[in-house]
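For this depiction, one protein chain was excluded, whereas all remaining protein chains were kept in their positions.
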Amino acid sequence: MAGNTFGTILRLMTFGESHGEALGGVIDGCPPGIELDFDAIQKEMQRRKPGQSAIVTQRKEEDEVQFLSGIFEGKTTGTPIGFVIPNTNQKSDDYSDIKDTYRPSHADYVYEKKYGIRDYRGGGRSSARETASRVVAGAIAKQIIPDIKINAFVSSVGEIFIDKPYQDLDFSLIESNPVRCPDLASAAKMEDYIRQIRKEGDTVGGMVTCVIQNVPIGLGEPVFDKLHAELGKAMLSINAVKGFEYGSGFCGAKMKGSEHNDLYNPDGTTQTNLSGGIQGGISNGMDIYFRVAFKPVATLIQKQNVLDNQGNIIEQQGKGRHDPCVVPRAVPIVEAMAALVLADFYLLLNSVKK
Amino acid sequence: MAGNTFGTILRLMTFGESHGEALGGVIDGCPPGIELDFDAIQKEMQRRKPGQSAIVTQRKEEDEVQFLSGIFEGKTTGTPIGFVIPNTNQKSDDYSDIKDTYRPSHADYVYEKKYGIRDYRGGGRSSARETASRVVAGAIAKQIIPDIKINAFVSSVGEIFIDKPYQDLDFSLIESNPVRCPDLASAAKMEDYIRQIRKEGDTVGGMVTCVIQNVPIGLGEPVFDKLHAELGKAMLSINAVKGFEYGSGFCGAKMKGSEHNDLYNPDGTTQTNLSGGIQGGISNGMDIYFRVAFKPVATLIQKQNVLDNQGNIIEQQGKGRHDPCVVPRAVPIVEAMAALVLADFYLLLNSVKK
Amino acid sequence: MAGNTFGTILRLMTFGESHGEALGGVIDGCPPGIELDFDAIQKEMQRRKPGQSAIVTQRKEEDEVQFLSGIFEGKTTGTPIGFVIPNTNQKSDDYSDIKDTYRPSHADYVYEKKYGIRDYRGGGRSSARETASRVVAGAIAKQIIPDIKINAFVSSVGEIFIDKPYQDLDFSLIESNPVRCPDLASAAKMEDYIRQIRKEGDTVGGMVTCVIQNVPIGLGEPVFDKLHAELGKAMLSINAVKGFEYGSGFCGAKMKGSEHNDLYNPDGTTQTNLSGGIQGGISNGMDIYFRVAFKPVATLIQKQNVLDNQGNIIEQQGKGRHDPCVVPRAVPIVEAMAALVLADFYLLLNSVKK
Partner (left out) sequence: MAGNTFGTILRLMTFGESHGEALGGVIDGCPPGIELDFDAIQKEMQRRKPGQSAIVTQRKEEDEVQFLSGIFEGKTTGTPIGFVIPNTNQKSDDYSDIKDTYRPSHADYVYEKKYGIRDYRGGGRSSARETASRVVAGAIAKQIIPDIKINAFVSSVGEIFIDKPYQDLDFSLIESNPVRCPDLASAAKMEDYIRQIRKEGDTVGGMVTCVIQNVPIGLGEPVFDKLHAELGKAMLSINAVKGFEYGSGFCGAKMKGSEHNDLYNPDGTTQTNLSGGIQGGISNGMDIYFRVAFKPVATLIQKQNVLDNQGNIIEQQGKGRHDPCVVPRAVPIVEAMAALVLADFYLLLNSVKK
């Protein structure tokens, strides 16, 4: 496998299977002299952690990150930051029955076909547990660009959508409810719906919206590495993501140019922002906003037909402790990946300044 | 500017402004011994070319590609393929009036802020003319993976959508009409609508769907470089793209797991394909399909308020020869970028085989 | 700091300071299904380890590597291999007196100027302890290319040189003596000399020769990434290295073409091998051999003038447990870096095969 590296100047390489010894990674290119806020890092880990509320998986994972290098007397030194998150709650026997079967819409089958071998315990490398390393790195990335404000939140669960523009939302309410939806009326409906879905042993998809404010002009590179292209890749690399749109997004495809163009104010800001804060792949200083679609989790607590490695279709009862809806826990992951993209472009922008 | 390179094993670096001497690029990592079909390459160039029908821009660009290296006696040698597409129809005076102004929803303003200088003639590097180099490289990439079938087509223009699944479409009809829509009834409506939009001096957005068939199992890397993440980045790097979704896409976010899971057949194929041919970031052998949203072209043949570099808002009459709707010409670009992603992963897959 | 990644297909990213919690790294791109020989890995670690003989530093470091991922039931899975080498014998107080001073010919001064901060304990990231991670990765790389034989040995210490061509040496004697010199007469002289140098509190430089046999034809890329260019970079990246030459090396610069050309045998082998097994940057199947020059270790157990951070020159008594001569312990590091280069090109070669 390749592809475990993310970023150019700020570069993250991660490792780890859900039921191995540990997850972790190395962050290279972090500027020196940053006084790290470790509580902020751990807080992000708590947001991603299983078992944090009644509507997420009840697995208990401590998710305590241990930093092994790159930090001296509380400050980054500019050397690579190695970190490890031990796997303390591996129940491998939970998974022994899937050793010889391929669960629908999981990566089991393709891993085995591609590599000829797979660590079947809990999905191995394809487990969403892999994102814990991203959250660590993203929490550090946020501290590289402290002036840029990144807020993600749940904007839909199943058919329940927030029907307000983000400007009408109070981001301070995001953490006030287990769904991480700043519209409290919607949040309550979503929570009820997730509880019901869980009772059915089913799962449901949803959407995360991310708003990035106070962005300097000039982030992003204009051709292949456009700012929104890297954001899109970052989001699509998160488990269960099926789509990405920014600014006007798919709605923009229905519009006329005379409706869609963002007219300028004399100070260079724009009167509307259908562009989503990015023009020609480069940030223009307006708010960046995008939406990420997550499919329903594939693991059901129901009977389901699965394929075994002998080519038989057999019925299997799903079990274990899984998320009925992934989006509440996806919020910090979306923010982490956005922070990695922005911090990388921020450092790259410095490199071209004379 | 960085970010003019695409790919890992098969690597493309491009250059060129719309009104400079030439566009071009270098393709590194192309396997040796491929007998290139130059007509096929030129045919792709014709599909992207302006002036090909009444509903696209009437600029005349010859778009003849000249290969400078990497090919000997008609075959690739394994050395880098340098190519140039001369700019033969530059009408720089068309653009002199935009020298000091920033057009709404164009990259003019951010280029000037980021670089302190810009080649204002025709958008310079931010012009969609840049995609000509991508089409050359994509046409070669297709010949690296001849067994994989890539078909893109226009699936919506404004509010006019094809309302059939792709399985019910006849891809051989894509090139039968100037819209590149294989559903002929929709194609006729779309064409009419684009003609009307052009008369108004306005533009309209649309959507391109791409279907990739006969894909080997195992393409894609499971964490950051998932197959759909690279496809997403590739598409989002195309001018005017606002969104990307694959498989169930944004609709998948509304579904339950029990509806969304693709159950296996004994041979490893799946009964449904909401996964879009990719599981855990790796191709599973089923059809890959995705949709790309294009915003309306920002250049209008109407009066519009623009910002000048003195901070004044002034009225400007748009002129020139622009596309009223970008999607018909975007079809070969979408295919080219898809081919580059697939060929790169195909070569990378070889590298891990024992 | 950037630059902690090595390799393209087989990619290593390392972290760790000499007196932090741990060293370690991540190996990405290792092919799946390799049954790892862990004893062989640990044996390489023993060869690099301090305290292994009377002529190397008497620091005690356990150097036990812990693998955290990428291995399942003893085999590589194709996922990234994370590993950690805990620092168990940190005596930070040994180093407290160098907190405010810059030792001659060390990296202290440039780290502080570049980063504005440094982990002064034992050299931090600039310590040769960093190479432990390279040895782990190199030991795995050797197992990716088991047919290629890599033998490095000490060919000079100070003015004492082996005066035989490598073909007359018995590589099985390399590990028979603490100097790692397969010419036993030279080995004895070198050992005596190193003992004497150590008594003087001084250090001495030396040279490592590396011979790579049974190399397939075709490794290396012909322009910037020539096989010998990557080997050269790999060697020059090892602490204390001042020079690299391969094949005829610097002597070749004195020769005539009529003396230097390697005439072919009918089977494609060559009668002589001044080319050093590489032509045009690509392996030709003959033995690859190169020499690496190591300067004397900068830390002396003598009084020496140092600079302090107030701009004063003060006398300081060197102390601690340092190597009087680095080359015996450099032998496994040279082999490790060579293995990483070869395995990477080996995997890349596969990628261009049709």
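The first chain written gets the first letter, and so on, giving A, B and C; residue counts start at 1 in each chain.
Methods note: a residue touches a chain if its C-beta (ideal position, glycine included) is under 8 Å from a C-beta of that chain, and two chains touch if they have at least 3 such contacts.
Please read all numbers here as calculations on a predicted model, not as lab measurements.
Chemist: Identify the residue among B:G78, B:G158, B:P182 or B:G218 that touches the chain left out of the display.
Modeler: In the complete complex, the chain left out is touched by residue B:G78.
Chemist: Touching the left-out chain: which of C:G51, C:G218 or C:G320?
Modeler: From the options C:G51, C:G218 or C:G320, the contact with the absent chain belongs to C:G218.
Chemist: Which listed residue (C:T57, C:T76, C:S126 or C:N350) would be found touching the missing chain in the intact complex?
Modeler: Considering the complete complex, C:S126 is the one touching the chain left out.
Chemist: Determine which one of A:Q167, A:Q310 or A:S351 touches the chain that has been left out.
Modeler: A:S351
Chemist: With the missing chain put back, which residues of chain B would touch it? List them for me.
Modeler: Residues touching the hidden chain, for chain B, are 1-5, 9, 11, 13-17, 20-26, 28-29, 32-33, 66-70, 72, 75, 77-82, 84, 114-119, 124-125.
Chemist: Kindly note down the residues of chain C that lie in touch with the hidden chain.
Modeler: Residues of chain C in touch with the missing chain: 1-6, 8, 14, 102, 104-107, 109-111, 113-114, 125-126, 130, 156, 158-159, 197, 202-207, 217-218, 221-226, 228-230, 232-234, 236-237, 239, 242-250, 252-268, 270, 274-276, 279-284, 293-300, 302, 304-307, 311-313, 348-349, 352.
Chemist: With the missing chain put back, which residues of chain A would touch it? List them for me.
Modeler: 9, 29, 31-33, 78-79, 222, 347-348, 350-354
As a working rule, only the chains that are shown with their structure count from here on.
Chemist: For the copies chain A and chain B, give the interface type as same if over half of its residue numbers appear on both sides, and as different if under half do.
Modeler: The interface is built from the same residue numbers on each side, given that over half of them are used by both copies.
Chemist: Counting only Cα atoms for the centres, state how far chain A is from chain C in Å.
Modeler: A distance of 39 Å separates the two centres.
Chemist: Centroid from C-alpha atoms only, then distance chain B to chain C, rounded to Å. What do you get?
Modeler: Measuring from centre to centre gives 46 Å for this pair.
Chemist: Chain A to chain B: how many Å between their CA centres?
Modeler: The separation of the two C-alpha centroids amounts to 26 Å.
Chemist: Can you list every residue of chain C that touches 2 or more other chains, as numbers and ranges?
Modeler: In chain C, 9, 29, 32-33, 78-79 touch at least two other chains.
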